[in-house]
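A single protein chain has been omitted; all remaining protein chains appear in their positions.
Letters A and B mark the chains in the order given here, with residues in each chain numbered from 1 onward.
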Amino acid sequence: MVRLLVGVLVALLLASGALAQQVKLRVFIGGQQRPDVMRKILDVYEQRNPGVKVEIEVGGATSDQQQQYLTTVLTSRDPSLDIILIDIIRPAQYKAAGWSEPLDRYLPLGARDSLLRQYLPAYVRANIVDGTLVALPAFADAQFLFYRKDLLDKYGFKPPTTWDEAIGQAQTILQGERNPNLNGIGFMGNISEGTVCSFLLPIWAAGGDVTDERGRLVLTEDMARRSLQFWLDLMDRHRVSPPNMAEKAQDTIRREMQQGRWIFGTLFAYAWAHFQNDPDSQVKGKIGVAVMPRFEGGRSASCLGGWQWTISNFSRNKAQAYRLLRYLSSPEVAKVLALEASNLPAFPELYRDPDVLRANPWFADALPVVLNARARPVHPRYPEIADVMRRGLNAVLARTKTPEQAAREIVQGLRTIYGQ
Amino acid sequence: MRVPLFRLGLWLSGLVLVFNGLFPALWILFTSLKTEAELSRIPITYWPDNPTLANYQRAFREAPLARYFLNSVVVAAGATLLCVTVSAMAAYALARLRIPYAGGFLLSLVALAMFPPATLLVPLYQIFTGLGLRNTYLGLILTHAALSLPVAVLVLYSFFKTIPKDLESAALVDGCTRIGALRYVVIPLSGPGVFTAALLAFVNSWDEFLLALTLNPAKEMRTLPVGITLYQGEYLFPWPLISAALVVALVPVALVIALFQERIVAGLTQGALKG
Partner (left out) sequence: MSRGLGRSTANRAMRRSPRDLSERALASWLLLPAFALLGLVAVYPVLDLMVTSLYELHLAYGPKGAFVGLANYERLLEDARFANALRVTLLITLVTVPGAALLGLLLALLANLPYTVKWPVRLGLLLPWAMPLVFAGLIFRWFFESDYGVVNDVLRKLGLAPLFWLSDPRLAFWAISASIIWKTSSFVALVLLAGLQSIPKEYYEAAQVDGANAWQVFYRITLPLLAPSLFVALVFRTITALQTFDIPYAMTGGGPGNATETLAMYIRTQTVENLNFGYGSATAVALFVLCMATTALYLRFLQREEGE
């Protein structure tokens, strides 16, 4: 009898020991982030770490849908998710809401800085909130100036370095081509996140910014007005953009450019693969990539994008999740994503990797752009900040507000949010 | 002379009706046969230049569309059955039996409908996760049935009220129970009402997106609206592909309802005539 009991006890202990080894982790990504590629990456991790099983959860296909989904899950303090892929604009909000586990406690003090130096510089600013490291990059993205190489060559132009050059080139080409369906400079103007980038570009190009390095609001009405006026002038004064830019979504411009109807387009990296690989693309081999133009006396800067990995504060396997996170945010995985999903890596060295370049030759041109990409304001109330900025620009483009009016409202709105 | 004019008027109004209902569906149908490039053309095209079925092939290849369809059918059918049964019982009680709080109940029913489901997501999520009903058919069926309950109860209530009491009293005198009267007299006579309530519940469930996204995100449990939105990319909205998926989602349902609605309504009224 006793032997039987002991036998059962031993068996139970062994079984529970084996079960204890089995760690189940859940990774949340969006439908647009290639769950198929992610699955392969996670299979490798499972092989290297027997006893760890990683599942993928997909909720929504756009940043907005994912936000909707995650807000519900995380507000409910649900422990079902361990690692979450979040948009670059979210770390500050996630930290403030108590949704992200700070990563500092897993990193010895000096190690954090040397770790972050591996990535593109702008991600330091984007992922450190109030001195705490909240997330690590999964892959990078930035806003590029795509241009029609063939048209510029035809008129003997080199890619523009200033906006005045760009406007001049566009005007010359438009006059020369006499194509009623061809337009000059394409940018985002509808109510979407991309329009925030549109608002910020001229401000950055003039050498300014919304906040200083300490996160204090430095945007003036004058700076805001100039930015709004700049885009309005493209439509009304310089006539290099059609009058309905308030309606234009990013993908509309991408599709139109793909049919050969824009000379310049300020688009994110995804556009390249479509220009080159879509069967119906009219611009295969005709598209070049350049850094954003600046204003005289200013600097070239574009909008930083990309997605970050963070650990859910409600996860029950934080230590294991951290190990998985370091793997997911490693050069090895970044290379796989570059090769299989054409994602821009967050590691500058990979832009010179021969395998990566063979699969994505344009990364060589992309590197200078991602190196001088800037993060949008890092603030827990970023959604309100973004809302204020994009509605202002949208109203000006729709001609329901003057640049002066809209600039005043934008700055007032920002002052309320920043508490200044 | 009047008859042909009447016939013509009938035809015209029929055409207006059909066109009014169908033009976006036709647009979607045509779009599903086009390529992406054709959509950026100016001037726009209506009938596709080179009709292609490639989008349909892609739709089925890139996602388990058939499985999404099955999930939607199960959830919608379950929600409809549950909703109609529960609301028929409640509506009958409210319409026929003397209940002091009937008015209050009806009012609170309508009041509950005044909260858009979007505002109730977080507590709903907590409830269903707590009950272990996430990523199940039952959870979504319960939610969808509750969603349509107010309107179904009110529709059936107004229908039961229009049925003359004498018919029921006659049945009761004949030895029928209240519930028997409900089954054999009231429900058949309110055939149109029951059909309408069922239709409302079915389409509400078939269409529903937000709760289905939140409660059933797992791949094998997704319903059609959730699955179809996943064809999108962050900036990409592939209209031809999504149109193909929409056609697959809509056409079978609409056809089944349209073809069988006569039979359903007739079948329900049959009982009354016989009884």
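Criterion: contacts are C-beta pairs under 8 Å (C-beta built on N, C-alpha and C of every residue); 3 or more make two chains touch, one makes a residue touch a chain.
For clarity, every value in this text was computed on a predicted model and none was experimentally measured.
Trainee: Among A:191, A:341, A:357 or A:371, which residue is in touch with the absent chain?
Mentor: Here the residue in touch with the unshown chain is A:191.
Trainee: Per the definition of touch given earlier, which of B:193, B:217 or B:240 contacts the omitted chain?
Mentor: With B:193, B:217 or B:240 as choices, the missing chain is touched by B:193.
Trainee: Where does chain B touch the missing chain, residue by residue?
Mentor: These residues touch the chain not displayed: 10, 13-14, 16-22, 24-25, 27-28, 39-40, 42-44, 82, 85-87, 89-90, 92-94, 97-99, 105, 107, 109-116, 118-120, 122-124, 127, 142-143, 145-147, 149-151, 153-155, 158-159, 161-162, 172-173, 175-180, 190, 192-193, 195-196, 199-200, 203, 206-207, 209, 224-225, 228-229, 237, 239, 242, 246, 249-250, 253-255, 257-259, 261-262, 265.
Trainee: Need a quick check: the contact residues on chain A for the chain that isn't drawn.
Mentor: Answer for chain A: residues 67-68, 71, 75, 93, 96-99, 190-192, 243-244, 246-247, 380-381, 383-384, 387, 391-392, 394-395, 397-398, 400-401 touch the chain left out.
As a working rule, only the chains that are shown with their structure count from here on.
Trainee: Measuring centre to centre with CA averages, how many angstrom lie between chain A and chain B?
Mentor: 39
Trainee: Touching residues of chain B toward chain A in the complex: what are they?
Mentor: 35-37, 39-42, 121-122, 125-126, 129, 210, 213-214, 217-219, 229-237
Trainee: Tell me, which parts of chain A touch chain B in their complex?
Mentor: Touch list, chain A to chain B: 30-32, 57-63, 65, 68-69, 71-73, 75-76, 78, 80, 181, 194, 249-251, 254-256, 258-259, 261, 268, 270, 278, 280, 282.
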